[in-house]
Every structure is written in structure tokens, then in C-alpha cells.
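And now, chain A:
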Amino acid sequence: MVEQTPAISLRGLTKSFGSVTAVSNLDLEIKSGEFFSMLGPSGSGKTTVLRMIAGFELPTSGHVFLDGEDVTTKAPFDRDVNTVFQDYALFPHMTVLENVAYGLRVRGVGKREREAAAVEALSTVRLADFGGRKPSELSGGQRQRVALARAIIVKPKVLLLDEPLGALDLKLREQMQIELKELQRELAITFIFVTHDQEEALTLSDRVAVFNQGRIEQIGSPQELYERPQTPFVAGFVGTTNLLEPQDTQALFGKAIKGSIRPERIKLTTQNSVATHSGKVIEAIYVGSATRVHIKLDAGPEVTALVLSGSDSSESWSRNQEVQVVLNEKDLVQLETK
Partner candidate 1 sequence: MSKTPLKLSALIVGMALALSGCAASGGQTSGKLQSLGDNEKTLSLLGWPGYAEDGSNDPAYDWVTPFEKDTGCQVTFKSYGTSDEALNLFKSGDYDVIAASGDATLRLIASGDVQPLNTDLIPSYKDVYPFLKGQAWNTVDGETYGVPHGYGANLLMYNTEVVKPAPTSWDVVFDKASAYKGKVTAYDSPIYIADAALYLMKHNPDLGITNPYALDADQLAAAVDLLKAQKDNVGEYWSDYLKSIDSFSTGNSVVGTTWQVIKNFMPEGSTVEAVLPSEGATGWSDSWMVSSTTKSPNCAYAWLNYIDTPEANAAATEYFGEAPATAGACEFGSKGFCDSYHAGDEAYAAQIWYWTTPIAKCLDGRTDATCTDYSEWTTAWQEIKG
Partner candidate 2 sequence: MIENPVGKTMKGSDISAPKSFAHRVSSRLYTNAKLRLRLLIATPLLWLALVYVAALLALFVTAFWTMDSFTGEIRADWNIENFVKLFTNSLYQTVTLRTLGIALLVTVVDILIALPIAFFMAKIASPRMRGILVISILMPLWASYLVKAYAWRSVLSNEGILQWLLRPLGLDTPGYSLVGAALTLGYIWLPYVILPIYTGLEKVPQNILEASSDLGAKTWSTLRLIVFPLLLPAIAAGSIFAFSLTMGDYITINIVGGATQMLGNLVYTNVGTANNLPMAAAIAMIPIAIMFIYLSVIRKTGALDNL
């Protein structure tokens, strides 16, 4: 069986800025049509990788393949990828329509044709009536959509999105997430999405690469990352978790491993039984949909449990209350130790 050529393939990619290594010896393949996210804290190298794919940065060593072609040293304008910038980078002196039509303009497409295409692209992002405005007259969300329309009008093979929703407020952001996902399905092109927001990455992506200190810690589907994080970093960065040291797991489960157990997997009860561990509530924080309960276990470690509002155990928990904690061994994920 012939493997499909990956949309993007990075081989041994390294980028150093002076003595600082931003990206170190990175290998990555992104399938065609995939919604791929690069997730990591700031400074983890994800944006640098994106910029090397776009051609804004040249790698110190290694190669970038686009659809099987080595584009490592090609200029941005010779690469069939387009970028949606974090702060949109709209051309302030041009109208929205001119901004969107720009990619076609520099390709020599006639005025009438490119403006028709721009109107169409604008209607894709539901801004058909805004073509005559200047970017400064638009809201953040509208600018975001203009930037999208501008990038997709040239029908790139790959669309790079650099924290595109970072500057939007929460509501708008959730709405845009849905739109982005729909757009990607509609256009059927590869999206590479850079974000530091794990929830966003999990919501949108087919696959996510978790970056830490210039390396990829783990690549996988959102479920894989969440359910089976391989490293303490991934476990902690993707969602929240209770990290347990070997002596804790020894005490709780009878086996000494480095492990993680998600807060929502921890059940609380007042009834004492053999299967429970007793502890004391340190703090209970009500967050609306749930209550986060911090517990000091008599066996040693502190854990956090997430109790959904309306669930069986959603009675109010208060400080210093005695509590029984249900921990299932199947919920314990073993992590790699370095």
C-alpha cells in the first residue's frame, strides 16, 4: 500500500537564535486535510516551527517538505502555504476587499475577477457587506475573519494559523472555533493551528503535537493526549491532573509508578468502605458547572477532585470536612520518567 504523501513533513528541523535553541531536531509529518494543532506554552518553539513552514525563518539545519517537495530555502511567496497572523496583519491602507483580493492581485488576476473572488471569500466568513471598510473600522472578530478570507482566497494547500483567536474575548472565541472547524471541513485543506490554549487545541484538532522546550513531547489525537498522556508535562498541560509520585501510588494502589489521575475520575463520598481512602477537605471551590475539591489524603498526597454539579456526590463540601475518596486503578495513567 502506497502511503499518501504528507502535506507537511519536517525532518531534523533545528532553529537557533544565537545561543538559544528554539527548536531542536524536530521530526513531524502532517497529513493532508488534517486539522493539526501545535500546543505548548509560550517559548516552546511552536510558533518558530510555524514560521519555518511559512518561510519567514530559515532553519539552522533540517528540512521542510511541502507535499513532498523540499521548500526549505524557498521564499514565502514561493510556498503554497498561507498564514493567518496572530494580530491579523491586515494592510491598514487598503479596504477589506483590497486586503482579501491582495493575494490574487499579486498573482496578476484582473481587477474584476479578483474582486468577485474577494466578495465570495468574504461571504464565506460572513462579511460580504464589509468590503468597502478599512480594517481600522472593524471589530477584532471581524478582522480575524478578514485575515482568514485573505489567506484562503489563494486556495493554499496548507493554512497556518498563529494563535488566531488569542486576542478575542471568550464568547467570540468559542464562536470562531466553531466557524474555523466548519471552514476547514468546507475547504478540505490542511490547517496547522498554533495555540497555547489546550482546550482550544482539543476542541478543534484531529491531532495535536504538544511542544515543550523546543521538542515535541507527544503527538496524538485529543483523546489520546487527554486519556493517555505519556509525560508529566503533557498530563499537566493538557487538562488538569493529579500527578502522583511512586511513593503515593505505592500507598494508594500498591504499585510504585509515576502516575496521573484526572480530577473528574475521582469520586467523593461520605460513606466509609474498604475501597475508599479517607481524607480531609482543604478547600472546595465552586466554579459553576462543578466544584473543585482539594483533599489531603491520610495516605499522604493531596489530590483534587472535580465534582460535577448535579451529580450524586455534588453535596456541598466544606473545609476540614472528613471525606472518603474513591480511586480506581484503571483511571491511573502511567507516565514516563526521565
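Throughout what follows, a contact is a pair of C-beta atoms (placed from the backbone, for glycine too) under 8 Å apart; a residue touches a chain by one contact, two chains touch by 3 or more; residues count from 1.
The candidate set was assembled so that all candidates are chains of the complex that A comes from, given by their letters.
Note that the structure is predicted; figures quoted are calculated from it, not measured.
Trainee: Could you check which of 1 or 2 is in contact with chain A in this complex?
Mentor: Touching partner of chain A: 2.
Trainee: List the residues on chain A that touch candidate 2 in their complex, please.
Mentor: 54-56, 75-77, 81-83, 85-87, 89-93, 102-103, 105-107, 150-151, 154
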